[in-house]
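Yeah, one chain of the complex is gone here, protein chain that is, but the others are all in their spots.
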Amino acid sequence: MIIHLKSGADEQLIAELSQEINAFRLISFGKDTLVCSSVIKEIPDRYTSIIDSWVAFPNDMQLANIDYTNSKREIDLGFGKIGGNTSNTAVIMGPCAVESMEQITQSAELIKSLGLSVLRAGSFKPRTSPYSFQGLGHKGLEHLDIIRHEYGLKIITEVKDASHVDDIIAFADIIQIGAKAMYDNAILKKCSKTDKPVLIKRGFGTKLQEFVQAAEYILSGGNENVILCERGIRTFETKTRFSLDLCGAAYLKEYTNLPIVLDPSHALGFAYGVPDLARASMAMGVDGLLIEVHPNPAHAKSDAAQQLDHDTFKDLFESLKKIAGALNRNII
Amino acid sequence: MIIHLKSGADEQLIAELSQEINAFRLISFGKDTLVCSSVIKEIPDRYTSIIDSWVAFPNDMQLANIDYTNSKREIDLGFGKIGGNTSNTAVIMGPCAVESMEQITQSAELIKSLGLSVLRAGSFKPRTSPYSFQGLGHKGLEHLDIIRHEYGLKIITEVKDASHVDDIIAFADIIQIGAKAMYDNAILKKCSKTDKPVLIKRGFGTKLQEFVQAAEYILSGGNENVILCERGIRTFETKTRFSLDLCGAAYLKEYTNLPIVLDPSHALGFAYGVPDLARASMAMGVDGLLIEVHPNPAHAKSDAAQQLDHDTFKDLFESLKKIAGALNRNII
Amino acid sequence: MIIHLKSGADEQLIAELSQEINAFRLISFGKDTLVCSSVIKEIPDRYTSIIDSWVAFPNDMQLANIDYTNSKREIDLGFGKIGGNTSNTAVIMGPCAVESMEQITQSAELIKSLGLSVLRAGSFKPRTSPYSFQGLGHKGLEHLDIIRHEYGLKIITEVKDASHVDDIIAFADIIQIGAKAMYDNAILKKCSKTDKPVLIKRGFGTKLQEFVQAAEYILSGGNENVILCERGIRTFETKTRFSLDLCGAAYLKEYTNLPIVLDPSHALGFAYGVPDLARASMAMGVDGLLIEVHPNPAHAKSDAAQQLDHDTFKDLFESLKKIAGALNRNII
Partner (left out) sequence: MIIHLKSGADEQLIAELSQEINAFRLISFGKDTLVCSSVIKEIPDRYTSIIDSWVAFPNDMQLANIDYTNSKREIDLGFGKIGGNTSNTAVIMGPCAVESMEQITQSAELIKSLGLSVLRAGSFKPRTSPYSFQGLGHKGLEHLDIIRHEYGLKIITEVKDASHVDDIIAFADIIQIGAKAMYDNAILKKCSKTDKPVLIKRGFGTKLQEFVQAAEYILSGGNENVILCERGIRTFETKTRFSLDLCGAAYLKEYTNLPIVLDPSHALGFAYGVPDLARASMAMGVDGLLIEVHPNPAHAKSDAAQQLDHDTFKDLFESLKKIAGALNRNII
């Protein structure tokens, strides 16, 4: 249940109600708001005086629910807005991992040359094997910071576990929560206490309901700037790494108020079909694309098979612009 | 292994080789051809005189392999060609099932008004429950035949089991093998003995390798006109009926020589996102779309939730034309 | 809805009701019975005179529903009964496919030596690749018939498509419908018109609801002797061929009135763990086990990796008897 409080409502009553229904208090669209479990369907009469309006939902998809807002949330990424009535699609690209200054300098040059504004690159890499490359860690953030200032780019980078969540929140322009970390309540709660945009990647075994509930952790803590990223789910098929769940994206677009970003690179796991999938994603009218591009994919330290080289990305970008044009969308 | 025989080769030797390697004999791209299990990697020397050339493959994806042809197969649908160098995308639509003359007359009117040429509608419906509507059967084919002649449309309709496979082969312009029937060897073998186009739907639990092997049943029997249709796979997600596997479609596009058709209607299972998914499919540059459209979806006897109404389809069709234009593809 | 008719009820009224609710008529537990879609929740008053009792179900799991019978169905396999109050578990084994007289003679010798009574072996093999061994066909049935008479064994063998369903129904003591054929309405309907036991294997992508509905096809046609066989479902895991769904088996045991057989061989796809899985299955208290055993697994023409050799099976059988003893079950 979401409850909008009257302005100037009695703080003592608010506290009692909060306690009784075990609610979170937040500012939601400028309003003093309480949110509690959807199990609660009614409010005792004694609180009538402090309540402006309330709405009950059938399950714990509440603040993210399109029925709460009747419109999409608009989120400012620093270089432009997505969602709302913007018809904007953010094209976000860069290498899987920061590997060296030289590498991300080349990435930054490409981004600038295409008129784009944001660089993606991970520095804390969640790796399944302890024996794989684990990322440059804080050194990587230093590299990214230099690029950020030199090229005037925004940086999206990933938090993989709670041990460095504070550092990523302080550093990133857009915080990315990885697919393996999206159930991590400690990360989610920390990200609810900033107002930076947070892009949550759907776990590859995560149901849409659970995915939206991860967003609810952040929204209920008071951060309204949450973006959902579908990046492929694990199915029985093994010829491809994962399967990009566009049906799931269609569901999220229909039933939630959050912007949707699609990541075709991790979904397919191979570069060959990423351009086709990126075009498909653009034609769906989503709010962003996240694409892995590396100056020299064959020598990438992680995800070598799936990163596009620069020339392939340039060709792809031309066709993305054409599709955007045909459908009256703007690329930012 | 695929073996192209010399013209005028000794029939006795051909027979002995066929027996020894347990081969199928067929005409493939105009050549007298044997094909046998990929387990066979070498041919005894005594057959050298009858062999023009041969190629061995790592697995039983052989006649369908892009490495066999180095180009896509071109297939004539009667109203236009797909595949090869055509850049054509066939837009195929119509109701889930023939329900009445009135219903499919309305469908035919819409198809003609949009300049399209083919009607989809099932008459033998594979139903999970014995208590559900099972289709009009032969009566439905009679209805479709009237429409075919009155409106000059081609008909694609589905075989659900071997008991009526001969009837469908005789009747349809394009034979559709349903997702639940695609492992049926009896159907596949019968369809290998016609030269009508055969569209095979991927089973919802079917691996890509198995899907292509179903096509191999038809190709190895001598029918070169096989089309693969991805229509959604079953995953852990239940908010949507299935998940349209565009990663799988990208794989098939890259590694096989068969045209690819996408069916967003069965994948999502709900009408709301079908236009977005159809646009995505078009932007992938596939060879065809299969979309369920019903004059009155709310009263459809099967798949009521997922069929588009006529106005929605008309809007969708406008945007499909724009995307096709942007990507230099032609809608047929 | 299931309707039990009064004996001597007016045939004209029965016919009208059947037509109105689109019902199947059958003898169920000795009673003249109609069954129709669970969508029907009420019967018009005019039919009151012909109705003894009726029950409505929430979905199309009806004749198979434990709430219909309040007890398990008992099925006579010819060599003993399973289900009901028998506490019997049928141990059914044999090779994947009939390959030669010599091979199945060895199998029969083993079966007899252990005091068992039934041989499993396929003769029409559903193969994903057209280039793989397809079974001996009718020749294999001839072999099996000799064994049947010489050793006094019952034979369970598989129908793979509708082209030979009549032959299998005529030949087999227990008819097996394969996992890839279980949606085949033509096979299901034919099997509803015999009273031989029919073992349906769950498709590897088949939901439990759909699986039970396949049984409903047979039950609603009048054959009360249906057995459900769980043989592994397809998941994201690829180290094993499939995953034996014991949770699904637990569901079927709780909510249906049909005997349950488990097939650990196809589930795992490798011989190494089959004994452990067979012991687990026995300890669940199911009605039967189906295990692939071959005199010489390394030379098997199909499923070579998963068949147990005779010595391994003998050891397994000893431990199965101990578990059965501990849990007061009888092996037949």
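As written, the chains take the letters A, B and C, and residue 1 is the first residue of each chain.
Just so it is clear, a residue touches a chain if its C-beta (ideal position, glycine included) is under 8 Å from a C-beta of that chain, and two chains touch if they have at least 3 such contacts.
These numbers come from a predicted model, not from an experiment.
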{"item": "Residue of A:187, A:200 or A:247 touching the missing chain in the full complex", "value": "A:187"}
{"item": "Which residue of C:4, C:31, C:196 or C:279 touches the chain not shown here", "value": "C:279"}
{"item": "Candidates C:95, C:130, C:197 or C:248 - the one touching the absent chain", "value": "C:248"}
{"item": "Among C:21, C:36, C:174 or C:233, the residue in touch with the chain that has been omitted", "value": "C:233"}
{"item": "Positions on chain C contacted by the hidden chain, ascending", "value": "205, 207-209, 232-233, 235-248, 250-251, 253-254, 267-268, 272-273, 276-277, 279-285, 319, 322-323, 325-327"}
{"item": "Residue ranges of chain A at the interface with the undisplayed chain", "value": "22, 24, 35-39, 60, 62, 126-132, 134, 160-163, 180-181, 183-188, 203-206, 209-210, 213-214, 216-217, 220-221, 234"}
{"item": "Positions on chain B where the hidden chain makes contact", "value": "205, 234-236, 238"}
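What we mean here is this: only the chains that are shown with their structure count from here on.
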{"item": "Of all other chains, the one whose Cα centre sits farthest from chain B", "value": "A"}
{"item": "Centroid spacing, where centroids are CA-atom means, of chain A and chain B in whole angstrom", "value": "37"}
{"item": "Chain centre separation in whole Å, for chain C relative to chain A (CA means)", "value": "48"}
{"item": "Separation of chain B from chain C, taking each centre as the mean of its C-alpha atoms, in whole Å", "value": "32"}
{"item": "Shared-contact residues (touching 2 or more other chains) in chain B", "value": "205, 209"}
